[in-house]
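All protein chains of the complex are present and in place, except for one that has been dropped.
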Amino acid sequence: MASTDVAVLIGSLRKDSINRKFAHVLCELAPASLRPDIVEIGALPLYNPDLEAQMPPPWTEFRERMSRAEAVLFVTPEYNRSLPAALKNAIDVGSRPYGKSVWGGKPAAIVSVSPGAIGGFGANHHLRQSLVFLDMPAMQQPEAYIGGAEKLLDADGKLTNPGTHEFLTKYMHRFAAWIERIAAA
Amino acid sequence: MASTDVAVLIGSLRKDSINRKFAHVLCELAPASLRPDIVEIGALPLYNPDLEAQMPPPWTEFRERMSRAEAVLFVTPEYNRSLPAALKNAIDVGSRPYGKSVWGGKPAAIVSVSPGAIGGFGANHHLRQSLVFLDMPAMQQPEAYIGGAEKLLDADGKLTNPGTHEFLTKYMHRFAAWIERIAAA
Amino acid sequence: MASTDVAVLIGSLRKDSINRKFAHVLCELAPASLRPDIVEIGALPLYNPDLEAQMPPPWTEFRERMSRAEAVLFVTPEYNRSLPAALKNAIDVGSRPYGKSVWGGKPAAIVSVSPGAIGGFGANHHLRQSLVFLDMPAMQQPEAYIGGAEKLLDADGKLTNPGTHEFLTKYMHRFAAWIERIAAA
Partner (left out) sequence: MASTDVAVLIGSLRKDSINRKFAHVLCELAPASLRPDIVEIGALPLYNPDLEAQMPPPWTEFRERMSRAEAVLFVTPEYNRSLPAALKNAIDVGSRPYGKSVWGGKPAAIVSVSPGAIGGFGANHHLRQSLVFLDMPAMQQPEAYIGGAEKLLDADGKLTNPGTHEFLTKYMHRFAAWIERIAAA
């Protein structure tokens, strides 16, 4: 049976981003039925409808890649109590032009990751509000607000905490089940 | 084939509530695979964990009724840019005691109804944030923000507008499909 | 100089509520320019416009008390990622009848308190959305998300943690300054 193509979008553009590290961890913990693939969003010009007339190549590439994806995993920090601009930009670029959104119908999951205690709650739920409009069935449980994130990884980006390992493993299996459930219909 | 038991919760307690009228309209437009049933929430004492020791009879009755429900349709106005207290109270009562939530796993849809132009957007999305925690798979599209609601019904509570009739008919069919999709797994 | 009458509303109705304990702590830490007073909300019947014709005595009492208040401090848990119904009910009751809201123009501050790590972020910001409509100038900083709250108090409800003591003392002084700023105009 073919595995599912899961695009993984990372909200932080920082090279040593803790979110990127968690994205790698999540990819490793995914069950065999998922084929997670990090899709880069840092080179996308800011969304501006006027650019559609001569579509910027990074937009074309991103839209083509995302059109093939069968599910989306968002891994994101919170910037100023909301989504980082880079991630919102990827969402806006992918949602257009009108009638050609790359998102519609694709099951999604959200992991917010933060050095602080609150675990990116504000970003997590602002993103969920967009997913309603984009018609992406979002996994509700388990929610994943990863707080104090820097203490959960060692210098090699490996999880140090068995509880977190267990939770994120379960998370990826639940996401696989959610994808299957949505795709079954 | 058995039809699905859909509990319909109305956010307004007003006797002549425009939301109640729309709830009736939605019940009538539901396809045969759904068996919508308005469940009253106005007699529920305010949620207070101390009352669990001697559970108020309206709580017991509500929890038992909702435990049987297979899906939930929320029809709600917006009060002060959020959910009416009465509806939030039903949600809080149904979510407790810990481990005995009546909501988990049940597919949900939300119709917000308002005399104003904005159509209850604030209530609609605050409710969606609760559904994440309650683990209720929420139908994303179509969204239903019914603005200028009073002009859409005649004195008998019938829809006067063919476009609204068509939209709400489609809405209920899409909800039936969503329920089926979630239940299939 | 007269001190400011600050109504303190507690989102939990539980007798031994950790939020009630923090409300007491906040009252004690308030500077002399504030006269904080806990206003009870547990006896208010659920808001229903039909009841206005024969206004329930607890509504009358609450509305009269809140009309005199010059500022409002909200201390609240999060229930199902939003406000507890009891607090939303107090807000709804106080906002009506149309044109007679008790809230308009009164400066507000929000402390969300939770046993969990996230500190009631969801309740805190849902409440803020209502304050926009109610025209209550809300103090923006410092934000107060009190997580792991049970470990911060001893058996007598006293703060055990000097850092929290310092933060909440500063919080109440900043609130006093915010009230003065809004009142000055």
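So that you can tell them apart, the chains are marked A, B and C in the order they are listed, and the count of residues begins at 1 in each.
In this text, contacts are C-beta pairs under 8 Å (C-beta built on N, C-alpha and C of every residue); 3 or more make two chains touch, one makes a residue touch a chain.
All figures in this text were calculated on a predicted structure; none of them were measured in a lab.
Shown chains touched by the undisplayed chain in the intact complex: A, B, C.
Within the whole complex, the absent chain has one touching residue among A:Asn89, A:Gln141 or A:Thr169, and that is A:Asn89. Of the options A:Pro36, A:Pro107, A:Gly122 or A:Gly147, the residue whose C-beta touches the omitted chain is A:Gly122. The residue touching the chain not shown here, chosen from B:Phe22, B:Trp103, B:Tyr145 or B:Tyr171, is B:Tyr145.
Chain C meets the missing chain through residues 125, 128-129, 131-138, 140-141, 143, 177, 180-182, 184-185. With the whole complex as reference, residues 13-15, 42, 44, 46-50, 79-86, 88-89, 91-92, 95, 122, 126, 129-130, 132-134 of chain A touch the missing chain. The chain not shown here touches chain B at positions 81, 117-119, 121-122, 125, 145, 147.
Just so we're on the same page, only the chains that are shown with their structure count from here on.
Compare each chain's C-alpha centroid with the centroid of every protein C-alpha atom shown, and the nearest one belongs to B. Centre-to-centre spacing of chain A and chain C amounts to 36 Å, using the average Cα coordinate of each chain. For chain A, residues that reach two or more other chains under the stated contact definition are 125.
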